[in-house]
Every structure is written in structure tokens, then in C-alpha cells.
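Of the protein chains in this complex, all but one are displayed in their positions.
Let's turn to chain A:
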Amino acid sequence: MNAAGFPLLSLLTFLPLVGALIILSVRGDEAVVASNARWTALWTSLITFALSLILWVQFDKGSADFQFVERLAWMPNFGLNYAMGVDGISVLFVLLATFLTPLCILASWETITSRVREYMIAFLVLETMMVGMFCALDFVLFYVFFEAVLIPMFLIIGVWGGARRVYAAFKFFLYTLLGSVLMLLAILLLWYRAGTTDIIQLMATPIPAAMQTWVFLAFFASFAVKVPMWPVHTWLPDAHVEAPTAGSVILAGVLLKMGAYGFLRFSLPLLPEASAMFAPFMFTLSVVAVIYTSFVALAQEDMKKLIAYSSVAHMGIVTLGIFTFNAQGLSGALYTMLSHGIVSGALFLCVGVLYDRVHSREIARYGGVAKIMPAYALVFMLFTMASVALPGLAGFPGELLVIVGAWRVNPWVALGAATGMVLGAAYMLFLYRRVAFGRIGRDELKALLDMSPREHAIFAPLIIVTLWMGIYPQSFLDFFAATVTQLVARHEAALGAARLAGM
């Protein structure tokens, strides 16, 4: 039935949940529970990651179809199925989620000391929801996962966050939830029309142009907030600032990709005409996002906020790439999503390293860190450079492809995207200079220890992937080449058909 011979995707999705249940059943005094919870969570996430590597090996890169498909009748009377499957667009995001989760658990090893059990459960549930969302082939199923992701994240920010955590958690929750209400309406509409919510069948059912506009706007309301696109981005900096380090990593690494994934998975294939119609609008918002948030990042005094704003700018590059509708732009957008997942996650971990030692995110409190923490300075520099898209590191191929793709559509849009290169360099180097360079002014900094073995273990895989993605990007691009080609071809065919019908 599928390439693995067993329901791999369901296993990947629900294995973390099993781990969570095991943690839930542990009894004993607090220290024992905490230690057990940590180890169980780590092992569960590692096993999940190991299993997900089967996808890497067995995924057929030549095919644009959904693979590893599982299908069970869920509510047959209503045409609802439990359907899972991955194609070139989603497969690497599953891997991204399973790759980052163990690192996050490691990163929380010593920093989370209260309610460790609940924290680990929240993380495992979060992994289930993330993986499920990327695998879902049924729109309703997708919606369930898409919304359910919010719950553990809400708890992680609200319970283990910083001083203003409750405010940030509610802001995060409401912003992202409320957009989705409209999407639910749109899903109901599609369901009503087609009698099914199976994504593959929906793709085969053309939607009238007038209706596409409405559905697009409904989707937009949901996805744009998740991306986040300007001007609905302000929940993100607050959420990041208050979230614990590992929460920020997942938020930036995976959750931000959900919106863009939604555009790619639903808006583009289901609503080709509306997408084409709204493309100029999307370009405008994206370019504004790149320039506006880069400037705002330049003014930040809080390390996490700065990186959060830089995420918005990078996601602007992504949405821009998606709406170019050509292979370069789409591949670039996908690649930027992946690289941003790794690099911004790593940057938040870098901030976490300092935060764990000094308990401050204020940039002005640092300076001269390179002198006492040379290994850390090197790692931080590497990810800073990856973030400014230095060739040879992960950020570059995506940005290159998006700019090349955007030029095809409109050279001025490409110029707008490219200004991000200058501004990005400005705010990241400014951050690095204020944190790592200069003379050590404060005595408390002089006693800092360089990275511990645990921290080395967290960063090593991220460094390897960053270099790998920068030096040999083709090994990742191969995964989505066929799917992207098909997506572009279908899009053009749909537009061509619409034009014919209009004549």
C-alpha cells in the first residue's frame, strides 16, 4: 500500500503522543519524574527522527504524486477520510519538525526546572500536531492539526515563558486562531460543493472564479497571520520574546512555515485564478514586509525581538517567491522556508546560550563575548552569516532563487527583495558587533563559561546541516523538483483554461 510497507506517517505522527502518555504515567517524587520525563521525551523524539529518515531514503524524488499514502474511512457519511501522505512540498517539513524536536528537548534539559513533566508532554504533543499537519491529505484533518498546534504552543509560552507571558500567549493564540475561523468557513464551502474534503479530489474540482476570490481571502486571513505577513506580524515578536528558548526554536523553525505551507498546498493549486489576481497584492505586502521589518529590526534592543523581526523579513522573501508562480521562485521559497527553519532556530538557541548564563536578552548588557567564549562566537558568527544569506551557507540558495524568480515577474519586485540583503546584513552585523565584539565592560561577563558539551551536541547537527544546505543544496532541491514542476504546469494550465473559457 505504501513504500514503507507499514503506516509510516501515522507512526511518525502518533509516536510522540505515545511518548507523552508514557510520561504521563510516571509516578514518584519530583526529581525522578523530571529525569524520566526528560529521557523519555528525548528518546521518543530521537526514535521518531530515526524513523522519519526512512522518508529521506525511500521518498521517490522522480514522482510528483503523494507518497506513503494511508487512507481510512473516518466519517464516510460526510465524505471525510483519515488520509495521510507526503509529496515533495511536505516531505522535508516533516523531517524539519522531527529534526528540531530532539534538539529542543536537549536545549530545555537544564533550563526548564519547574513542571518538567508537563513541559515535555507539551513538546511531544506539539510534535504530533506538527507532523500530522504536514502529512494530512484531508482538509478537515489538516484543519484539526493546524489548529491543535496552537494549544501546546500556547501553553509553552503561557506557562514557561517570561514576565509578560500571559499577554504574549493570548495575543499569539487569538491572532492565529481568529484568522482560521474564516478558513473554516471556506473549508465548509468547499466541502459543500465537492462533497469531499480530500485534497487530491479537491484539486481536481475547479472552482468558479468569483468564488475563488472569496475563498482566497478566507485562506489569506488564516495563512497571512501564521506566516506572519505584514501588517499582521506584531504577535510574533511578543510571542518570541516571552517564549522559552525551545519554544522560540519551534515557533520560528516550524510554526512560521505553516502559513506559507498553506499557501503552497491550498491557495495555489485550488485557487489558481485568484492567486494570480492577488499576486501583485501579495508582492506588495511581501516587499513591505522585507523592508519595513528589516528597518524595525535595526532599532531593536532585545536580541530575541531582533531575530523575530528578521524572521518576518525572511518570510516576506518566502511569500514573494510563492507568488512568482515559476519554478525558481517556488523552489527558492521552499528552500528559504527550510533554511530559515534551521538558521533562525539556531539563532534563537544562540540567544538562549547567553540568556541561560546572564538572564538577560538586552543587547546593551553584552559586548566582548568573543573574548571569553571563542567557540560560541564562532557558532554565532556562522549562523549570523547564514541568516544574511552568505553563499556557501544555508540561507543563500533560497534567496538567490527567489530573486531570480522574482526578476522574471517584475524587476522592481526583485530589487525590493534584494534590498533585504543590505538591510539584513546591517541589522545582523550590528547585533553581532554589540554582543560579541568590543571590550568586555561588565564583570559579570568575564566569568562566563564557553559552551558546554551539551550545547556542542545541540549545535553540531545544526552546523552540519547549515553547511550542507549551503554547499550542496541540490540534494534538497531534488526532493521538490518534480512537485514544483507539476505545480507550475498545473497553474499555467488552469490559467490557460480560464482564459479560453473567458473568450
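Following the convention adopted for this analysis, a residue touches a chain if its C-beta (ideal position, glycine included) is under 8 Å from a C-beta of that chain, and two chains touch if they have at least 3 such contacts; residues count from 1.
Convention: contacts and distances are computed from a predicted model.
Colleague: Any idea which of "Xanthine dehydrogenase molybdenum binding subunit apoprotein", "NADH-quinone oxidoreductase subunit L", "Rod shape-determining protein MreD" or "Glutamyl-tRNA(Gln) amidotransferase subunit A" UniProt assigns to the chain that's been left out?
Modeller: "NADH-quinone oxidoreductase subunit L"
Colleague: Just one of A:Trp74, A:Phe430 or A:Trp468 touches the chain that is missing; which is it?
Modeller: Residue touching the chain left out of view: A:Phe430.
Colleague: Identify the residue among A:Val33, A:Leu298, A:Ile372 or A:Leu495 that touches the chain left out of the display.
Modeller: The single option touching the absent chain is A:Leu298.
Colleague: Among A:Ser10, A:Gln58 or A:Thr234, which one touches the chain that has been omitted from the display?
Modeller: Only one listed residue reaches the unshown chain, and that is A:Thr234.
Colleague: Just to verify: which one of A:Leu188, A:Val422 or A:Ala497 makes contact with the chain not shown?
Modeller: A:Val422
Colleague: May I ask you to list the residues on chain A that touch the chain which is not drawn?
Modeller: 167, 170-171, 174-175, 178-179, 181-182, 213, 217, 221, 231-234, 277, 281, 292, 295-300, 326-328, 331-332, 368, 370-371, 385, 390-392, 397, 400-401, 403-404, 406-408, 411, 414-415, 418-419, 421-422, 425-426, 429-430, 433, 436-439, 472-474, 477, 481, 484-485, 488
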